[in-house]
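Just one protein chain is left out here, and the rest sit where they should.
For reference, chains read A and B in written order, and residue numbers begin at 1 within each chain.
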Amino acid sequence: MTLGQWLPNRARWLIIPSTLGNGLGALLAAQYVAATFTFPQGALGTFWILVAVIGTAGVGVAEALSARHLRTFRGLCAGSLPTSDENRLRALDEVRQFPEHIGRLGVRSWLGAVVALALSFWLVADAPASLVVRIVVMGALFGPMAAVVVGLLVGQRAHEAVERLAEGMSPEDIVSSLRVPRVSVRSRLVLFTLVMVALPSLVVIDVTRALGADTVETWLSAPEEGREAAVAAAQRLVVLKTGLLIAFATAMATLAAALGGSLVTGPLQRIADDASSLASGRLVRAQLIAGDGEVWLISNVFSRLEERLVSMVGRLASATRRLAKAASSLRRASEDSESGAADQAAALNQTSATTEELAQSARQIASSAGSVQELSRKTLEAADSGLASAEAFRAAIERMRQDNRSIAAAVDRLTGRVQQIGRIVDVINTVADRSDLLALSAELEGTRAGEVGRGFSLVASEMRRLAENVLESTAEVEELITEIRTATRQTSDATERARALTESSTALADEVARALTSVAQSARQTSDAVRTISLATQQQQTGTDQLAEAMADILGITQQSLATTRQLTAANERLQRLSSVLAEVVSRFQRQDA
Amino acid sequence: MSEGPRGHLVFACAGSLYAVPAERASEVVNLPALTRVPGAAPHLLGVFAHRGEVLPVIDLTRLIGKPVEERFKRVVVVRVARGAMAFTATRVIGVNPIPGALPRLGETGALAFMSGPATVPAGECAAIDPEGLLEYLSRGR
Partner (left out) sequence: MPRGLVEGVVLCRVGEARLAVPCGEVDAIAPLDGPAWDVGLAFGSAAGAVEGKALQCFGQLLRVDSVDVLTTPELTVLPVPSLLTGVADGALTGFVELLGALWPLVSAGHLLEHLRRRAEA
């Protein structure tokens, strides 16, 4: 049932116990007075009329006054005011204070009405003063009882109304906006006991006194023989009346006690139920539990506690979920990290090994660089020596070329001479040949001339012999010339070849010198470069050694890191387990409204 | 017929010695440039003009079937009644006496017109019968 559905006619519903209770109380009180008191003749009717008039008026006035106190609540019930939080809070405050208010109002109304009745009865019926006093006393006795009972009855309903109005609102907000009730349970219990124990006792005393007086009167008024019977009858009546009163009082007290008890225990029971729910892990939305005095305080505290607990559990559940999630991701990250750290450690191991190799290589390079430097130094020396040799060679070649040139010139001159000789020899040959032919012809002529020409033939023959000798000599000379020519040609060829050779040798020597210069330069550069390399390698070696050391350090740190990561992973696992446990714990608080 | 030794002009031709009667050997000259003759036999190296006369030059090495490629220096001009011819010669030795009665060196061909061997200071030589040889050579035409 929503508030809107519940509200209509609830103002009347709240007030009606007051009207009925006070009305009934007035009737009972009047009846008591009528029963226990001997009214003058005809006064009893007046009494009742007055009771009816004044009682009705008192009830009406009380109703009107109480209605004034519930202005906002009535507006809400009538629908003339919107059910805003502000209005509800105001109405809630009105309703909460209503039982106390109506109690006080009831007492005042009762006193007013009793005084009015007594005065009016005294004035109208000319009642004896004792009766007036008695009426006042009875009103004073019955009024508080009725007020207490009405207060308890209204209190019951007010609690329901308060809870209805508080529905859906934060107890915290409600409590913080309401004043702390002044009346404590203890004072109420004291008042209650006073009213419910003292007043009946007074009544009983009064009744007893009145009945005792009746008995005495009966004893005196009755005839002698019938005294005992009359007294016995009177005694029975007293017992009856007293019993009725005691029963009434007991009933009232019991009712009041029951009501009062339920007013106190009802909220406590609900708090206990809610606490039990909480204890069993069922979270209900915090609901204000109406109560009085310390119970109200307890209920407030409990509601706030419950609300905070619900909110806390909600936050805790959310936090737990986040924690579980975080722990899960942390575990994954930590696993990744562990894996990464392991990989890193492996890579670092490898890198460290590589760095060590690098350092080794650097040392080898340094060593090799030293060898190369030595080699390049030797190369340089060899190249310098080679250059000197090449220079010497070139000089020798140059001398050889000059010699060759001289030889060639000599051969040319020789060739010229030989040609001259050849020409001379040709001339001699020609002459000798002609001489030979001439001598032959002469010999033939001499022969043909017979004996006469014999001497001529002999001379011719001698001439021929001379010519032939000349020819033979010239042939030898020609052979010599041929040999000389061959030799000179060979010499010429040789010198030509030597010239070409010296040319090519010179070129070669130049080339060799250039090459050696280049080699020397290269060797020098190599030497310089090797020195640079050597220095750089030494430097690098230092750096590499440092690097190797640093790598070893890093490796150690990484291994530590790996160990730490493993520990972290283990811690994460524990954390996740804890998070699971926490989640399980939080899950016990099942939100009933969610 | 017995004849005493007669003077012969001895000359060498490619290693062999030949001799012609001194009275037939008219002249020894240096070998001139030769003109080749159409339709001539191989041993006829050519002709040259000498003192207004055309002289055929005979290569004796080719004539006797032992051709030698040699540079001949001289020719020996032989003149008989029927005409004149010249023999190639490497060297002319001179006039030497050769006995008259010598056996022929062959029965047929050119050798039938050579006799010997005759011993001369330079060695052994073949004596040529110029008339017969000219006759023989002319017959070939």
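We adopt the following convention: a contact is a pair of C-beta atoms (placed from the backbone, for glycine too) under 8 Å apart; a residue touches a chain by one contact, two chains touch by 3 or more.
Worth saying up front: this structure is predicted, and the values here are computed from it rather than measured.
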### Touching partners, among the displayed chains, of the absent chain
B
### Message
From the list B:25, B:44 or B:63, pick the residue that touches the absent chain.
### Response
B:44
### Chain not shown: contacting residue from B:22, B:85, B:105 or B:126
B:85
## Note on the structure
Where chain B meets the left-out chain, the residues are 33, 35-40, 42, 44, 47-49, 52-56, 82-85, 134, 137-138, 141
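Basically, only the chains that are shown with their structure count from here on.
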### Query
With chain centres defined as C-alpha means, what is the inter-centre distance between chain A and chain B in Å?
142
### Summary
In their shared complex, chain A is touched by residues of chain B numbered 7, 9, 22-23, 25-30, 74, 92, 94-95
### Task
Quick one: which bits of chain A touch chain B in the complex? Just the residue numbers, please.
433, 436-437, 440-441, 443-444, 447-448, 457, 461, 464
